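A protein chain is absent from this complex, but the other protein chains hold their places.
Labels A and B are assigned to the chains in the order they are written; within every chain, residues are numbered from 1.
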């Protein structure tokens, strides 16, 4: 199940990359690169920071094949995708939910402090979107009004709060991931934002 | 003493990140990220390049706590910070002075050529500010008119010139760091800039 959710997250991030790249009038190759970077950027930075090299997508071809297929399918069904924006938000949110928990668990395996593990989970979930936006000359998603990385941090905190309860590890995984997903969906639905400090 | 100066540098960089992020109207989370990236960016790239992973801030929680506290305190005392701009330049300059020498010494420990050690020291000192500026859509600090990285290079050169003299290693550290600090402060005070090649 772990791997299935991971693939769904990769697909969702790849789709979001394709849509942004098309809106920027990039050529086919540019679209493919943005899809790839969005899907594997966060995991790559996570692996580099903890010294897990060659990085994951170089060792497991599944990611590459999934991204290639997703890109082709998304381009071919572009005219229908516009109706899918809501599903996309859902997929994307499932993606950051999952990537957060995967990142947290990688940090635990590397013997890191819980706070660092939560940071690592957040980096895994958010960095792909940040690179996508920098390459496309947009303000990075985590700096916009919408709650994004905050949801990942809450999910990571939840993971450590319930980790020592007498429940199965898969359940911990699902609950922590769900916290990310529900937090973000509620924030988007009710337009909840974090306060800013700036005063005119 | 080494660690104390290191913490002062981290605090100074975190403050500079908070101030830039506030001026960009970022939300609380964006401010925290920019503070963090500014403070640990240079050391992280240094660690990645020489293969020292997990990177330093993942192994020593002091950095994380210091940055969190600094960010909160800076936000709470924002109205007073404006009077602190001169002190900030001083702190920031102490920061690059220290990070330069720390980077040089890490390079020596890794058995690298002196020129590479100086490059590593300069990267440690400057890269946090570069990422901060890229994320905030500003021209990176090292490419602006003001002397910045040049001061780090001079400090690094000084380190190797006096390293073999019969003086204590702590003294070498202080002298080389002071060269960075004095060079930058003099350059700012007397508006010394490097020449450009561009002709209209």
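Quick note on the criterion: contacts are C-beta pairs under 8 Å (C-beta built on N, C-alpha and C of every residue); 3 or more make two chains touch, one makes a residue touch a chain.
No experiment lies behind these values; they were computed from the predicted model shown.
Of the candidate positions B:48, B:68, B:157 or B:174, contact with the unshown chain belongs to B:48. Among B:69, B:115 or B:161, the one in contact with the hidden chain is B:115. Within the set A:26, A:139 or A:192, the residue that contacts the chain not displayed is A:26.
Contact between chain B and the absent chain runs through residues 48-51, 110, 112-113, 115-116, 119-120, 134, 139-140, 142-143, 145, 149-150, 193-198.
The missing chain lies against chain A, touching residues 22-31, 33, 44, 48, 51, 53-55, 57-59, 61, 64, 75, 78, 134-135, 137.
Going forward, only the chains that are shown with their structure count from here on.
With centres set at the average Cα position, the gap from chain A to chain B is 30 Å.
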